[in-house]
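The other protein chains are all here in position, but one chain of the complex has been omitted.
Up next, chain A:
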Amino acid sequence: MATMNMLQAINNALDIAMAEDEKVICFGEDVGIFGGVFRATSHLQEKYGKARCFNTPLVEQGIIGFANGLAAQGSVPVAEIQFADYIFPAFDQIVNETAKFRYRSGDLFNVGGLTIRTPYGGGIAGGLYHSQSPEAYFTHTPGLKVVVPRNPYQAKGLLLAAIRDPDPVLFLEPKRLYRAAVGEVPEEDYQLPIGEAEITKEGTDITVVGWGAQMEVIGKAVELAEEQGIACEVIDLRSLLPWDADTVAESVLKTGRLVVSHEAPLTGGFAGEIAATIQERCFLYLESPIARVTGLDTPFPLVLEKEYLPDHLKIFEAIRESVNF
């Protein structure tokens, strides 16, 4: 075991993947000698050479188009989009190409080797264009997998699984936690399962679901609730596509109550999908309406970020209201 922050854990996962398989290739804007603007790819170019870790021109659609072709050829590209806010020029390549490559060719060709890494989320005074959580645009796209880690241990194990997964994975990294989240991480190779949620805390009164950076916020809210004697069951979804409806449904059958929280705006957000599925599966067991604690239906603000974000107090209130319904 070693103590690592999330960036170190991601860097370590990339290092292991590149050492193991020479087909693994990392690239993106500033990814080369500089190691990425957040340093997730530090020292990889020194270690594995410029052919396998390099800067690209500043063109997201080109980065993902290039990555699709490289993956179709049989390589294992790990492409970085510097901020998830800047993934949209590549939207066509991801939605129309990456996601449909295997299906449209009848499995003659696939881009399963591809992993797209990108930092997402708020809480860093990044305003409209360095804070967004675009997961719901991609969870609406069959053919993609969408994975979000909550801490360094999860980040390393899930990233290694994503790189080796037979399907293309969008790996959303909670950048607020890049340096803030520090934990014990095994130095050796390990993988965590894609498509499986994790119950991070057991409880009987209410289920609280989230992913990524929101798990830390949920943790604080749950502490407040526990002080008032409310026993919360907390679930980290980890994968949003495919997502583990069984684990959530099983929990809600037990607790009868559900709160889902994400930073992205409410309307069309992934919490809506969870709420719809769970009411289908658990209708007769629900004791209160499923609550969603999310960002507002606005662009991401700057000065009023604190007011916008679904913080621990808003989640705590939702838990309290649900229990007292």
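One rule holds for everything that comes next: contacts are C-beta pairs under 8 Å (C-beta built on N, C-alpha and C of every residue); 3 or more make two chains touch, one makes a residue touch a chain; residues count from 1.
In this section, contacts and distances are computed from a predicted model.
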- Note on the structure: In UniProt, out of "Gas vesicle protein", "Putative tricarboxylic transport membrane protein", "2-oxoisovalerate dehydrogenase subunit alpha" or "RNA polymerase subunit sigma-32", the chain dropped from the view is recorded as "2-oxoisovalerate dehydrogenase subunit alpha"
- Task: Using the touch definition up top, pick the residue from A:Phe34, A:Tyr103 or A:Phe325 that touches the left-out chain.
- Result: A:Tyr103
- Which residue among A:Val31, A:Ala72, A:Ile116 or A:Leu192 touches the omitted chain? A:Ala72
- Which of A:Gly62, A:Gly183, A:Gly272 or A:Pro299 contacts the chain that the document leaves out: A:Gly62
- Message: Applying the definition given at the start, please give the residues of chain A touching the unseen chain.
- Response: 25, 51-52, 54, 56-57, 59, 61-62, 64-75, 77, 89, 92-93, 96-97, 100, 102-110, 112, 142-143, 145, 166-167, 195, 242-243, 245-246
